[in-house]
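With one protein chain held back, the other chains of the complex are shown just where they sit.
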Amino acid sequence: MEKKHAQGKRYGMVIDLDKCTGCASCMIACATENNLAVRPDESDKQRSITWMRLYKVTNGKEFPHAQVSYFPRPCMHCDHHTPCVSVCPATATQTDYQTGIVSQIYTRCIGCRYCMAACPYHARVFNWWDAYFPKGKGLERYLSPEVSPRMRGVVEKCTFCHHRLMRAKRKAYADNRRELGEDEYVTACAEACPAQAITFGDLNNPKHKVSKLSKSPYAFRLLERLGTEPKVYYLSTKDWVRKMADNYLPGEYGPSNKTKLG
Amino acid sequence: MDSSLLPEGVKRCSPKVFFLWTLPWLGLLAWGLFSAFLCLWKGLNQTNMNDYFAFALWIVFDLAVIALGAGAFFTGFLTYLIGKKELKDIINAAVIIGFICYSGAIAMLGIDIGQPIRGWFIFWHVNVHSMLAEVSFCITCYLGVLAIEYLPLILENRKLEEIRELRLFGHNLHGIMAVFAGTGAFLSFFHQGSLGGMYGVMYARPFAFRDGFYIWPWTFFLFVLSSIAAGPSFTILCTKLAEKITRKNLVPAKAFQTLAKISGWLLAGYVILKIADTLSWLYGVVPRAGLTFMDFYREGPYGVWLVVAEIVVFGMIPATILMIPKARQHEGWLITGCLMNCTGIVLNRFVFTLVTLAVPVMPFDKFVSYLPTWQEWGIAMSVVGYGFLLFSLSYRYLPIFPKERELNPVTE
Partner (left out) sequence: MELNRRNFVKFLVGGVAGINITPLPWKLTDDIAIWTQNWSWVPVPPVGEFMHVKSVCTLCPGGCGIEVRKVDARAVKIEGRTDYPVNPGGICPIGMGGLQLLYNEDIRFTRPMKRGGPRGSGKFVDITWEEALDLLASRISTLRTAGRPEALAAVDGNPARSTMAITIERLLKSVGSNNYERIPSAEDTYSMASFLMQGTWGPTAYDLENADYILSFGSGLLEGWGAPGRVLNAWSLWHESPSKRKATVVQIESRASNTASKADQWVAPRPGTEAALALGLASVIIDERLYNSEFINNYSFGFDDWRSADGNNHIGFKTLLQEKYSPSRVAAITGLNPKDIVSLARDFARARAPIAICGKGKGDLNGDLYEFMAIHSLNALVGNLNNPGGLLIHDPLPLAPLGELPADAIAQEGIKKPRLDLAGTERYPYTQSMINNFADIIIDSAESPVDTLLIFSANPAFTLPDGGRFKKALKKIPFIVSFSPFYDETSLMADLILPDHTCFEKADDIVWPPGLQYPLYGLSRPVVKPLYDTRNSGDVIIQLAKRMGKLVEAAFPWETYEDILASRARGLFDSGAGLIEYDGTVPVWKRMAQGGKVKPDYATFEEMWKKIEAGGLWYRPSHTYKNWGTLFKTSTGKFEFFSTYIEQAVSSYAQKTSEEIATKAMGIVAKGDEIFMPHYEAVESEVDRATYPLLMVPYEMINLSSSWLPNPPHLNKTLFDDQLSKEESFAEINPKTAAEYGLREGDRILIKSPAGELRVRVNLFEGAMPGVVYLPLGLGHTAYDEFLQGKGVNPNDIIYSGKDPLSGHSIWWNTPVQLKKV
């Protein structure tokens, strides 16, 4: 897999959890950018559709030492033997070797949900209902033509705003350039974050900020030791937050900021 | 009134009694059909499945019936390829049970997927790396095989037999049955395994993930073994049930004993390997993922009792019962043994499906519980209803038990 990617790009993300304020702009940016369906009741979190989910974590201490922090969780675009991709019987989800982007083809998905079972990050959501657009309400008027709304019975997930890549590529070809600039392809969530907590770019490109940040001693990934090789990294100086990102046997976690985990 | 359709020289209840007997099963079927209609019309929001429980009751049921249906291919394998002649007396029943299980499972899968109409994309846009693709291919083909194995039986119906072409066709099929038995066995070994593979390959789900041999995780082999261990037991159970209901002996004891013995020894072998597998998982996969055994059994109803129940209570005990000739010769013990054996395998499929999904992998993720809706139960139960119906009809109109006449001479 690494070999394959070495030839192309490896788009990825670094989310600074110390900067992240838990404001959820990223969730809304994603929802509006990608035409996510919204129902009158979104409180059933096991059935509410979001590609970027905010997880609230607490340090477990007592008042007044309790602290809250957040894990914004898009799709990890797992690099090694992408769990969801390799299980999909209908090849409705693919890992693009040129970009590392794990795509989802809604019109091909048969809704078997094997990919959801295989994904430990719950990054995939299923359309349990038809999208809610009552006649006369007019809410369909804000839908963007760049992303096709999904039908009931298929799985959807974060695509790293694949259409933005296509947009950037088209522009590049137009003024015949081969390479995209770092800021030409940025995901909606990264762009929207009012605390600039999300950095997006090509992990294979040493010049890109993401590849630098991803090598920070404070960088870590979710469930790193499972070997899914996520392309989404997190930064935090808080040990209790870093410890939340993976499972550790008693005494296994070394709370040294300088050594990389996993 | 339907007497002209009944097999010769055997006694069957009156059409009226038979009709009354079918009512409950028709009821279950109706419940299932209505549920299916709702799920297809309104969507899977009719179930309590969710993004955490992407697989649920239906998949557990599918895996269970497919495993129990293994009696068909395995009995065929023993009869035609190993040449256990005595099993000829029960092979028909085994085939029908298999057919019921597989057709039922495929029907359920048809409702379970969100886009049934696109189901065939699995074949058209197949991803050869997906165990599910392999499963789909094999069970579809194998259902064909079962149909072919079932066909000659149907053709033996008294009225159909009168048609020369059909009779000849039927007899020729019989002739080459070994070929199909072989094909069936081959296909089955694979999809039974792939069903296990489906879970074993999910390397990001530590509860299910297993190391293995080349591309096959250990669960691949365990599922094959457990299915051929439980399948025959299920065949015995169903036949015994038929005998109880018809108050007749339908199959010579020898056939039962052969199956029970094999079932017992295979189960014993399975239990040993299952223990080995559990240990290797416990000291390999689990610590690698930074987890401990108890991490999987802390939450909700899923406790260590599951392991004890699966391996000791419904593994070792039935294995022992079925291996000891004295025990299995005693009908009560035979049935108990088979029943526990089958319970064990259902429990195993349940654990692999639901516990895998219920146990959170991300430390900050939360445990959610799931209870099926009546629609889900309806569809599951309708498979039972359908099974009883098809078996009853086959029994009534087809000579599925070669020795029935011999064992129950009709005295005018």
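Per-chain residue numbering starts at 1, and chain names A and B are given in the order in which the chains are listed.
One rule holds in what follows: a residue touches a chain if its C-beta (ideal position, glycine included) is under 8 Å from a C-beta of that chain, and two chains touch if they have at least 3 such contacts.
From a predicted model like this one, the values you see are computed outputs, not experimental measurements.
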Candidate in contact with the missing chain, chosen from B:V60, B:I90 or B:L166: B:L166
Residue of B:F19, B:W120 or B:W305 touching the missing chain in the full complex: B:W120
Residues from subunit A at the interface with the omitted partner, ascending: 16, 18-19, 21-25, 27-29, 31-33, 35-36, 38, 40-45, 48-50, 54, 56, 58, 60-64, 66-69, 107, 130-131, 133, 136-145, 148-151, 153, 191-197, 216, 218, 235, 237
Interface residues of subunit B (partner: the chain not displayed): 115, 117-118, 120-121, 163-166
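Just so it is clear, only the chains that are shown with their structure count from here on.
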Rounded Å distance between subunit A and subunit B, as computed from the means of their C-alpha atoms: 40
Complex interface listing, subunit A residues touching subunit B: 44, 46-47, 55, 57, 71, 78, 81, 83, 86-92, 108-114, 116-122, 124-130, 151-155, 222-223, 225-228, 243-249, 252
Of all residues in subunit B, those that touch subunit A in their complex: 43-45, 49-55, 112-116, 118-119, 121-122, 124-127, 129-133, 136, 198, 201-206, 287-292, 295, 356-357, 361-365, 368
